[in-house]
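Missing here is one protein chain; the remaining ones are kept as they sit in the complex.
Up next, chain A:
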Amino acid sequence: MAYILQTIIDIATGVLEEGLVYAILAFGVYITYKILDFPDLSVDGTFPLGGAVAAVLILKGVNPVLTLLFAFIAGTLAGTLTGIIHVKFKVRDLLSGIIMMTALYSINLRIAGRSNVAIFDKDTIFENAFLKKLVPEAVKPYETLIILLFIALFMKLLLDFYMKTKSGYLLRAVGDNEVLVTSLAKDKGTVKIVGLALANGLVALSGCIYTQKSGFFEISSGTGSIVIGLASVIIGINLFRRKEKVKATTAVIIGTIIYKACVSIAIAIGLSPSDMKLITAVLFLAILILSNDRKRKVNSRA
């Protein structure tokens, strides 16, 4: 029994770790998809962008903590470009994202130098001399989890704080009521660009952490990121739809963990991996239908 319990704890640790890394990506997707109502596909490119930046800088000997900042900046640049393509050149939202995602594939390869860069033997935010000294042996198995928990909570609080600032307020207004923004004599285009920059910065940050956690950068790691992000956001937001006390950011974190848990369960019960994408799609659709259903009920009641 103790053996089984330990296994369950280990599996849960793995799921939580994965969930917390991707929660930061989901924050970004939450901003674009939920707040700005902008289906931003650049995410599939900015996630590995963060990874490429991390791998290259770490190989060059840059402090792993600093790479988080650089990855974030790289992501904001990419997001800004997506925004400019959309706002200034009036390209449709979906297409702007696709253009950026496509461009980023080559850019990522250029940055990393090749499609797979390993950093196993280098210091990362999860493995370095400082932590080795600091962390007692008993806590070692949960070291990564604790670090991730810290980062995810920090980003959550930062984002919660940002949403209460003037800039954050405008961001929310653009998605809900564009007229309001214009009436406040603010340029809604600029607000959108800021939102996209912030969102992609978060996604790249997530990619940077992911690469440091797994120990290598792989160009294909971005494929499907947007699906993971969207599924997590939709699960989280719908689960806590009627719980007003739960902040959206909290909901997103929990949504991501649930999504990753579902994948883990699918693997554990031996569902054919070939069916994985179909299962994701069905799960995705089911949640959307369920949430639509609820909306309709609310409407008919009104």
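The rule is simple: contacts are C-beta pairs under 8 Å (C-beta built on N, C-alpha and C of every residue); 3 or more make two chains touch, one makes a residue touch a chain; residues count from 1.
Note that contacts and distances are computed from a predicted model.
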Query: What does the UniProt entry say the missing chain is called, choosing from "Pyruvate dehydrogenase E1 component beta subunit", "Putative ABC transport system substrate-binding protein", "NADH-quinone oxidoreductase subunit K" or "Nucleoside ABC transporter membrane protein"?
result: "Putative ABC transport system substrate-binding protein"
Statement: Sole touch to the unshown chain from A:N63, A:S115 or A:T182: residue A:S115
Message: Which candidate, A:N128, A:S264 or A:S291, sits in contact with the chain we can't see?
response: A:S264
Message: Under the stated touch rule, tell me which residues of chain A contact the chain that is not displayed.
response: 3-4, 7-8, 10-11, 13-14, 17-18, 105, 109, 114-116, 118-121, 140-141, 213-216, 218-221, 223-225, 228, 239, 258, 260-261, 263-265, 267-270, 273-274, 276-277
